[in-house]
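Shown here: the complex without one of its protein chains, the others still in place.
Going by the order they are written in, the chains are A, B and C; count residues from 1 in each one.
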């Protein structure tokens, strides 16, 4: 089976590029086909890139606090554009201010994200989850 | 009116001498007749010294955390020994562990102390209160 | 082509009309009105005065970052930082939509924040609040107050906030573009900042001094001093050309105390040298030290120590100002309480250390000389590329990678330079990319990195850079193998 493509990017007007660089290097090293859109990516750019590259997942980053505003509607847009089975991950400093992780997770799950990550997530762990989530979807699909 | 005598000391098995030294210097400078018993003073020593010097007030210090155990019964002992009108102050780190000031105050007031002071008390303030408390008692007495 | 010329007043007026049109609150902003308002501000509340006094008296002033969506909440926040935080200088940190001139989204953020009862914006949307809203803020506080942001095109923001009485304005055409944006051409941002500086110059001409502060730390991530120094000096030169008279150059803590002291020392010496050489005389120059600008540890106790270490280094390096972090740094915009904690922790260090001196040091002096060499390598080339014009030279230099900011998001940044820590935690250059560093300078960097490779028993590699990026948040300075 070919390496699954994943789309990376930092959503909205967010310029935090350091984590994104590291994620690109890391997920490439883990054998994913990484399509990195860099910082300041709009919802539409994410979805278009996923369609274009037949991506299995979109990994959205948001560090600067506007994640709550920027991420709303992404799941709908995916569905609207025919990506009805794509995996959506989101991670970073997702809301304004120090907030209990559970609260943040609930908020973003409700928005349609499959998994929600804190900034101190060990990327190895995220990669393992991603692999198994992709497996699971493929299994269901076939 | 002659300078009122006050008895100072650190109660129980408490060795913290620094604050006590400063208090001695300070209250002397403020015009009180200071009888300083130093550290590791028993309840009986406090009361005897107060009787002997006809003191208007006893200023008990407790820093080391055992204040709660050490101070219990001091008021009764005063009364028992005939000191039924003496002013009792207590100050320092009165209980074990960081505790809300109000809680500490209540506890020691219930034990019969007239005023309860936190360790960051400005001694000037304490002296002013002491003077007015002494006045008030004298006024009542006459 | 861009050039380092004072913007012609006529041209300024033409552009100005357009700028004020870009959002309703821009309409009717009048400089004369701003000047009048600024002149009513008492001397102790003037930013430039506070900075100059600090320099004259050898004092270190403390300033937090802070901004929320709504005016009343913002005022509450700032007052709290003045009283409970004992801040000497106040900020108004602008939200990220405003920084991108996305005023409609900022408006949405204001509405949603009102509904949510808490700020959903990561800063204060000053443009949307307009001159009157901003004046409410300026009037409500007693300390000098500054606009802090990250806006490549800050023309409208400057028009509104200067008219409202803010007496200092952070940013610059390079430092608010390269680390903060993806697709804004450098030429455009430099031009837009010439406008801002010209505006400040116009206030100056009318007797109102506004302090300007290029953003020193850039990406905040392993930026070697010489890179940020070169950019800071360029932005200073650009600002002076437009009539700015009070400038504060910044530096973000790198982590090794000796390198950081050397950095502040060399920044002082170099800036004066380049400013004087370019013919400027009549200016007020000060420095600002930023506590650790990279990733923080999540644990608050550990974060306090990162804050304190920054304060310690600053206490010895003696800048005029420290920008203070909070124990919430790794997690999110700090509450006012956390922000005040950062200030009080910093205050404790700065005043405990106020009278302590570190002795003269050969190592510090050696590093000062190296930083100076490196900055000269860059500056010579920038001047050369611009045929003597620093504005044109800067654009060309970024294109050529002669100026290159590590980890920056901008497509106008070459992104080839890779920094790395040596065995004592000094930032050195691993890949120089196209930086015009002399061979002997690079040999020094390589020698120092070699010491680390040897100590760690591994080859110099990109993994070390990644490890260095994570190090402080994991409780170390150097990203050693586990």
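The rule is simple: contacts are C-beta pairs under 8 Å (C-beta built on N, C-alpha and C of every residue); 3 or more make two chains touch, one makes a residue touch a chain.
None of the values given here were measured: they were computed from a predicted structure.
Chemist: Quick check: which displayed chains does the absent chain contact?
Modeler: Spelled out, the missing chain touches these shown chains: B, C.
Chemist: Which of C:118, C:423 or C:466 sits in contact with the chain that's absent?
Modeler: Here the residue in touch with the unshown chain is C:423.
Chemist: Of the residues C:40, C:57, C:357 or C:482, which one touches the chain left out of the display?
Modeler: C:357
Chemist: Out of C:308, C:418 or C:453, which residue would touch the omitted chain in the full complex?
Modeler: From the options C:308, C:418 or C:453, the contact with the absent chain belongs to C:308.
Chemist: Among the options C:50, C:154, C:258 or C:464, which residue touches the chain absent from this view?
Modeler: Looking across C:50, C:154, C:258 or C:464, the contact with the absent chain belongs to C:258.
Chemist: Could you please point out the chain B residues that touch the chain left off the display?
Modeler: 12-15, 17-18, 21-22, 25, 38-40, 64-66, 68-69, 93, 95-99, 119-120
Chemist: On chain C, what residues meet the omitted chain?
Modeler: Answer for chain C: residues 255-258, 297, 299-302, 304-309, 311-312, 327, 340-349, 351-359, 361-364, 423-425, 472, 475-478 touch the chain left out.
Throughout what follows, only the chains that are shown with their structure count from here on.
Chemist: Counting in whole Å, what is the centre-to-centre distance of chain A and chain B, each centre being its mean C-alpha position?
Modeler: Between these chains, centre-to-centre, one finds 65 Å.
Chemist: Indicate the residues of chain B shared as contacts by at least two other chains.
Modeler: none
Chemist: Considering chain C alone, which of its residues make contact with at least two other chains?
Modeler: none
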